[in-house]
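Provided herewith is a single structure, encoded as structure tokens, for subsequent inquiry.
Note that one protein chain is taken out, while the other chains of the complex remain in position.
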Amino acid sequence: MAVLGAGGGTSSYEEIENTDVILLWGSNARNAHPIFFHHLLKGVHNGARLYAVDPRRSESAQWADVWLGIDVGSDIALANAMAKVIIERGLANTEFVERATTGFEAYARKVAEYDLARATEITGIPSNVIEEMAVAYATADRAQICWTLGITEHHNATDNVLALISLALLTGHVGRYGSGLVPVRGQNNVQGGGDMGALPNKLPGFQDIENDEQRGKFEALYGRPLPAKRGWHLTQMFEAMQAGKLRGLYVIGENPAQSEADSGHTRQALEGLDFLVVQDIFLTRTAEMADVVLPAAADWCEAEGTVTSSERRVQRVRKALEPPGEAKPDTEIISLLAGALGRGWGNPSAEEIWDELRSLSPPHQGMSYQRLEDLGGLQWPCPDDSHPGSQFLHARLWDEVVIDPAPFMPVDWAAPVDRLSDDYPLRMTTGRHLDGYNTGVQSGGFDSPIRIGCTIDVSPEDGERLGLEPDEVVRIGSRRGEIEAPVRIDPGLRPGLTFMALHYPDDVDINELTIEAWDPQSGTAEFKATAIRIDKIAVGVQR
Amino acid sequence: MSETVSIVIDGVSMAVPAGSTILEACRSTDNDQPTLCYLETLTPVNVCRVCVVEVEGSRTLVPSCSRVAEDGMIVHTDSERVRHSRKVVFEFLASSVDMSLTDDATKGWMDRYGCDPTRFGPQAGPVADRDHRHAGHHHAPTGDTAETVSQPVKVDNELYVRDYSRCVLCYRCVEACGIDAQNTFAIAVAGRGFDARISTEFDTGLTDSACVFCGNCVGVCPTGALMFRSEYELRNAGMWDSDRQSVTRTVCSYCGVGCNLELHTQDNRIVKVTSPADHSVTSGHLCIKGRFGYSYVQELGDLAVTPIDEVLARARR
Partner (left out) sequence: MDLRFIGAEVSEGEREAIHAAVPAAEVVEVDGRVVRTDRTSLRHHLLPALDAVQSAIGYVSEGAVDEIAHRLHVPPAEVYSVATFYALIQTEPRPPVVAHVCDDVACRSAADLVGELGDRDDVVASPCLGQCDRRPAVFFQRAGSPDLVAAPATASEVSSVLDGAESITLEPTVDAGPLLRRVGRVDPGSLDAFRSTGGYVALARAIEMGPEAVIAELETSGLKGRGGAAFPAGVKWESVRKQPTGPKYVVCNADESEPGTFKDRVVLEGDPFAVIEALTIAGFSTGATKGFIYIRGEYPLATERLRTAVAAARNAGLLGDDVAGAGFAFDIEVRRGQGAYICGEETALFNSIEGFRGEPRQKPPFPVFEGLFGRPTVINNVETLINVNRVLTEGGETYAASGTPDSTGTRLFCLSGDVARPGVYEVEFGMTLGDLIERAGGAAGDLGFVMLGGAAGSLVDASALDLRLTFEDARAAGVSLGSGVVMVFNTEVDMVDIVRRIARFFRDESCGQCVPCRVGTARVEEAVSRANGSVEASLIEDMDRAMKDASICGLGHTAASVVRSAIALGILGEPQ
């Protein structure tokens, strides 16, 4: 979303209830974001037409008017072919394109390379369906594109997102009520983390660390210089660890030993560190490897603070429970650490820290705790105390004169890195179960009557071809490792496609299989496209 | 745009926005009315009939929850006709359903109308066949007792119980499971007449049904017929103590949608999770993780096992 100026979903949930066409692209929100899906279904019940683009006919896709079962990692070819259709049929919003965007000619030249025949070959989707979706999207009064990790967990994640943004620019489906681009966030504060500057190149409020003026504000308040160069993102850090250039690591609330792709490599890298500190509420697999473990309170119920949702809504979290034992809120641990390092700043309250942040981050300026309390949260940007918060972003693109037009960013399709071959003929993709969450350290804690555990899901056709029975434990191999898991037959999968959920690394570590190939811009690994093989272990072995 | 209509309620003239219901008009002036099946976040089904009012010119009483105010309407909410119908309807309910866990406001209305649910005779005891009765067929009564919906509690999973002896058939759970929120449609009303009941297909247990355990049905139940297992076990153990509970509003720790939670805590333990109905993100509805996925913060291994932990553990297999 950076091309549009700020990293956040452009629309509010309420708007999807009042839109006309929804492209749900690479998202099983029904399972992964159930309450967002409530809003989406209100839209569907209000008459919105829903297209679901997903290799799997997931629970979400089953709600669609039309499901498009594309090949994993072919999204750009589909988006570019749609753009070509839209341009050729004269359905582009030329008035908007001329006034509010730049770079259209180069974009048009690029997408011209994606005729329907080529797109069909790459995606597997017949041309008439691509045309239908393109026309429906372009001719809708209001339209939204919603996506999640099916778009971003690829080696070319940023290009995938750019391809979708370009569709919105081409049709003017952004910056207006009911039209927008909606990346739904996977974790309760991944939006807030980015907003607060937990990115290699950003300071809070999307201010650039390499911009002297913006960095200068922070230096002035802190009374000391800050590094003027962007840092490493996660994948670069692991590369640096492997290269011996990164020797010490302070991990707060992450479990990379299990969550990173190609976990064998990851653990090797962590083991090679001189010094590892883990601050967490659990003794995770990563924490087990640490030199020092700092027990943290669960911020959402044992501490005060704020988190930011996928609709840019900043909301308060509050302390309901005393943390157990010596666990402390993250802010307090960091403050104590600063003191121990001889640079103490006392032990400020969450509100005091927030007020400092507000003084530095323009989009958060108007969000006092009192207002957050009174208004049930506020959506950024909220620049002053009288501002109601922003329901949607980029309304400026509809100004008579657009000061800072949005650039088209033409992108090319590139196949997933992990190629299919005779040895690894099946595509494995990953995702969430309704009752699971990430590596399962939280969601594993309650008794879910619907938990099915880790399975390798295969299509009925592949199940039959390979002679697999439900619950039969099989060996699953990729170019990086091998694991075992029981079989589940899923009619929502097409032949050649398999699926595993990622919540059960203690039972089955699927990241033994996944590939470390990562997106150079975002650092996201390609969890969604692994080439695997499935072998029977022995007749009659059942779990 | 903001057109208004003028109506008179209990002699008080008022202008309300066009499209307002009579109930909304009443509540805008603190003239509260009893409701059971009505909930702001759900489509009115107007089945409980405790909110009926008298509209001049109308042959029968009308449900205030769904009847839209019309210009010139003259409404009486406390006429003898209204009081009589509400009284009898409450008596019908209380004579056939265990309403002991229904909210205090409802009990207040029943007192006000002088309800005597015993006047239909002594209540009949529990029966086991309510899920298998056929439409159009029932055993003729003797008239010695008043039939009830009393029946065994359904405890078939770790997260919530269904005690349909308390069910007033308000349809709220069906709506929350259905098109008004969750869209899972695991439950519906089966059977007919007095034998109508909330049911999964073929009365299958929840774990074999389409249920996804979001708990949104529990969240909207007005009578305690649907109850979280934690509350059920604590009540059974005599340890549920709302006076010692506090409610803290926070945000769910799972995905990035930003659902607001109300953590009901007692003795430094979460005993129930709800969501505020007036919050724009959730409208009071949650998913299984937000509703039930909290136990990781209070399963503390050797750190502490208190009496409340022992009771909460009974819900686990």
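Letters are used for the chains, namely A and B, taken in the order the chains are written, and counting of residues starts over at 1 for each.
In this text, contacts are C-beta pairs under 8 Å (C-beta built on N, C-alpha and C of every residue); 3 or more make two chains touch, one makes a residue touch a chain.
These numbers were taken from a predicted model, which means no experiment stands behind them.
When the full complex is taken into account, the listed residue touching the unshown chain is B:190, out of B:15, B:155 or B:190. Check B:20, B:77, B:200 or B:295 against the missing chain and you find that the one touching it is B:200. Of the listed positions A:118, A:479, A:494 or A:536, the one in contact with the omitted chain in the full complex is A:494. Only one of the listed residues, A:7, A:124, A:445 or A:481, touches the absent chain: A:124.
Along chain A, the points of touch with the absent chain fall at residues 30, 44, 57, 59-69, 124-126, 129, 494.
Listed by residue number, the positions of chain B touching the unshown chain are 45-50, 52, 60-61, 63, 66-67, 81, 84-89, 92-93, 95-96, 119-121, 134-138, 140-147, 168-169, 183-196, 199-202, 204, 208-210.
Just so it is clear, only the chains that are shown with their structure count from here on.
Put simply, the C-alpha centre of chain A and that of chain B have 37 angstrom between them. Residues of chain A touching chain B in their complex: 13-14, 32-36, 38, 41, 45, 184-191, 281-282, 298-302, 307-311, 313, 315-322, 324-325, 376-377, 434-435, 437, 441-450.
Chain B contributes residues 157-159, 179, 181-183, 206-207, 211-214, 246, 248-260, 263, 265, 268-270, 278-283, 285-290, 292-300, 303-304, 315-317 to its touches with chain A in the complex.
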